[in-house]
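Let me begin by handing over the structure; questions about it come next.
Left out: one protein chain. Kept in place: all the others.
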Amino acid sequence: MTLKVALFGAGRIGHVHAKSIRAHAGSELVVVSDVVPEAAAALAAEYGIRTASKDEILADPAIDAILVGSSTDTHADLIEAGIAAGKAVFCEKPIDLDLQRSLDCLAAVEAVGLPVMLGFNRRFDPQFAALKSAFERGEIGKGELLTITSFDPGLPPIDYIRTSGGLFRDMAIHDFDIACWLFGAMPVRVFASGSALVDSAVAEAGDIDTAVVVLEFADGRIATIRNSRRAAYGYDQRVELLGEGGMLSLGNILENTVVKATADGVIGAKPEHFFLERYMRAYQEEWAQFVAAVTAGTPVPATVQDGVNALRIADAALRSLRSGAPVEL
Amino acid sequence: MTLKVALFGAGRIGHVHAKSIRAHAGSELVVVSDVVPEAAAALAAEYGIRTASKDEILADPAIDAILVGSSTDTHADLIEAGIAAGKAVFCEKPIDLDLQRSLDCLAAVEAVGLPVMLGFNRRFDPQFAALKSAFERGEIGKGELLTITSFDPGLPPIDYIRTSGGLFRDMAIHDFDIACWLFGAMPVRVFASGSALVDSAVAEAGDIDTAVVVLEFADGRIATIRNSRRAAYGYDQRVELLGEGGMLSLGNILENTVVKATADGVIGAKPEHFFLERYMRAYQEEWAQFVAAVTAGTPVPATVQDGVNALRIADAALRSLRSGAPVEL
Amino acid sequence: MTLKVALFGAGRIGHVHAKSIRAHAGSELVVVSDVVPEAAAALAAEYGIRTASKDEILADPAIDAILVGSSTDTHADLIEAGIAAGKAVFCEKPIDLDLQRSLDCLAAVEAVGLPVMLGFNRRFDPQFAALKSAFERGEIGKGELLTITSFDPGLPPIDYIRTSGGLFRDMAIHDFDIACWLFGAMPVRVFASGSALVDSAVAEAGDIDTAVVVLEFADGRIATIRNSRRAAYGYDQRVELLGEGGMLSLGNILENTVVKATADGVIGAKPEHFFLERYMRAYQEEWAQFVAAVTAGTPVPATVQDGVNALRIADAALRSLRSGAPVEL
Partner (left out) sequence: MTLKVALFGAGRIGHVHAKSIRAHAGSELVVVSDVVPEAAAALAAEYGIRTASKDEILADPAIDAILVGSSTDTHADLIEAGIAAGKAVFCEKPIDLDLQRSLDCLAAVEAVGLPVMLGFNRRFDPQFAALKSAFERGEIGKGELLTITSFDPGLPPIDYIRTSGGLFRDMAIHDFDIACWLFGAMPVRVFASGSALVDSAVAEAGDIDTAVVVLEFADGRIATIRNSRRAAYGYDQRVELLGEGGMLSLGNILENTVVKATADGVIGAKPEHFFLERYMRAYQEEWAQFVAAVTAGTPVPATVQDGVNALRIADAALRSLRSGAPVEL
């Protein structure tokens, strides 16, 4: 069976997913929809497919699944509309910036039996998967202290920041998800510290650009998230997990392996620049696992519940930042 | 214009090329031919294309280019037949194990104006390309001492070795090509040292499995090639180029970036296992450059002349090994 | 002038300092004192020097300086007695586990003009010094986010832990000092999270073995300290400092540079095992700077004030841990 897919959203991430759908032997992209008709038309032309409205897509019995890559404020609605139309749904994170709206969506998803998967891409990155697999094989025994570093290469436009939900919901949410995924548990207490150091416009927009979040788990394990919106050397994505038997860590993938040694020192390449480069393989793998979940019934590896969990932590971090005190979950 | 391509050879490397052809927006795989009909049929089914005989393909005016991925003894014939039929040709290395046959083929190619490209994949690897580019930007000034390490992960079947043309023509030929490509010159003298250390069956087959070749260039520059058929840790592909201003080097790509630190030491992943993994991106890039050469008239970046040059060095290395003395080129 | 030195404490750290004193051309170890006469006698025999009581040493006008390497509860008394006797003092950290006692000692030191230096060894490590120097040259611009990792190779005896003052005063105090030293400021708020994960006996002793401390500075900069009493792979001492222009980081020194690549992976040596190996050069350098401060009048590079500052942070961390809330400084 080839999965017939409709794509919502013809922007940058929409193109990434279109490519993954085409590259997968078990899925076929058949239609695209975007609120900007020119964007939909361009993607449709590139892939030799048609464009359609949301209603046309949902009414089309030939469509097996929808991929939601449109703006955040459409996610929950499209998830609910998709499952109401009997379609499997793959949706970019987050479900919604509002926790209650996300919980409503979760309830709707749980009420039907259809596969709904969230695009927590890092879980599907071969590096993260290799670390988790080594951890689960017991190579360092019980985990104790986890540190996730996630620095973006540069500040996004202030307009983006203004509607992003803030650093914790927009950026750290991936790290909160990874912490829960690796430790197999939700934290019980969250403390956040943050500043706007990169650009004062960030503070004016009510956000921060540099943060540390400490997550405490019921059994005493601790996770620390370090975030910055601006690392001059590129996208910095690392994990360190200390356990009773030692440490598992995951480093950056460099742009190339060429090293130059001169009188000035030994100079290597920077990390891959940003998420589209760094997580290219993760995007392909998450799609493959979604296709398998729909066509072969394998478990959905990143659920709406996972999205709710990460958002809960992000909300707690924001409350901690504002109150100056740790927040119980 | 979309380049219509016929593939000769439906084996392992044929599948690699079929994938590259499909992934490229400017080329389309339309037909496959193989001496084993079942192999051709399987690839054709996978890609939704037809199979055909050599003669049918050459006679088909709708075919713009042929990709030769069949056995070595068919290469020179298919190159000549392809250009005689007016088609562009991409051919896996080598042209032929026999130098005279290769020279005849070169003469035929030079007599027509059609693009004919050899699959010296390493030239197209982003790592090798980055090193060459840095060298050509003058980052270490004039080159002096080049070392190329090329170890395979394990001995191929002895039957393969018997018909391979020997380690120099089969394996080191890539390294000879890279040395000439980086130094922009042919060596003037070749000295080879080699042994069968991995398996005595290699010696019985008249070949070696471990070798060092020294290439001397007219202006005093020296290149050393190190080869082994068996590195227990995987495919070892490295380059070091010492110049007046320092060194440029190129390391292995590891299977992943996960590192485990325990009481036993700090343990990282092995290099990517073999050429299909390590040079995956090189295969895509060489195809893109071939398509550009055919459709946009850019220079062919790995020519039949390059193939003849590398074979000359391989032959000289073999004569040096047998005579025990250096051989002038 | 050769500095004549008396050593208090003939234990492990006393021997380290005795070696540094002897290796320095400008200082001479002349006498040792220890509450365990056999320990003093053994060190005296090894170095061909005499033993003496505390009072004899303080009364001896030939003694220029005392080095205090005896137990923590003697530090403040010996500093005060030393300066009262007109001697320069080098004292192992901490001044005292009690903040008020430390403040009294600071007042006494400030009342006289004599050089008194604390043994914050990391400041003198060539690696830490190189990082600080690069930072002060402006190589990454303004600092934003600092992370200090400090893991010991294994749990000390529980009896040691019971009298150590706890993880923050005993172990993290070095990290608090380094954070202030690098950022050139005291934090304004401290949040601590900690658990006893390595051994339940640690909890029974009223201490923790795993901790994260977040330090917030007045201008928004953030430092995170990560501590564990047990890293199976050895002493893990690293620093990462993210600034506007990039990152400066400092890695572990490995036991050797030998790497083994086999079918099991690529295996390197562990970090140097513990502080005596890792900071051997730091101990020599701190002594050289003390000698220079006494004989050439250069500034004392680690003062009693620095010791008070670090202890204030440790106390705040402990209050934060106990209260569950951040503590203002």
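All chains are identified by letter, namely A, B and C, in their written order; residue positions are counted from 1 within each chain.
Operating definition for what follows: a residue touches a chain if its C-beta (ideal position, glycine included) is under 8 Å from a C-beta of that chain, and two chains touch if they have at least 3 such contacts.
Everything quoted here is computed from the prediction, not taken from an experiment.
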Using the definition of touch stated at the top, determine which of C:42, C:134, C:155 or C:292 touches the missing chain. C:134
Out of B:191, B:235, B:275 or B:290, which residue would touch the omitted chain in the full complex? B:191
For the chain left off this view, which of C:146, C:213, C:261 or C:314 is in contact with it? C:261
Where B:1, B:84 or B:145 are the choices, the one touching the absent chain is B:145
Answer key for A:186, A:232 or A:329 versus the chain not shown reads A:232
Provide the residue numbers of chain B that touch the chain removed from this figure. 140, 142, 144-145, 147, 151, 189, 191, 193-198, 210-212, 214, 216, 220-222, 224, 226, 228, 230-233, 236, 242, 244-247, 324-326
List the residues of chain A that touch the chain left out of this view. 231-233, 254, 261-270
If you put the missing chain back, which residues of chain C would it touch? 23, 126-127, 130-131, 134, 139-140, 245-253, 256-263, 269
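Assume only the chains that are shown with their structure count from here on.
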Two chains share more C-beta contact pairs than any other pair here; which two are they? A-C
Between chain B and chain C, two touching copies, which fits better, same or different residues at the interface, with half of the numbers shared as the threshold? same
Which one of the chains is farthest from chain B, going by Cα centres? C
Taking the mean of the C-alpha atoms as each chain's centre, how many Å separate chain A from chain C? 42
I'd like the Å distance between the centres of chain B and chain C, where a centre is the mean of that chain's Cα atoms. 57
Touching at least two other chains at once: which residues of chain A meet that condition? 140, 245-247
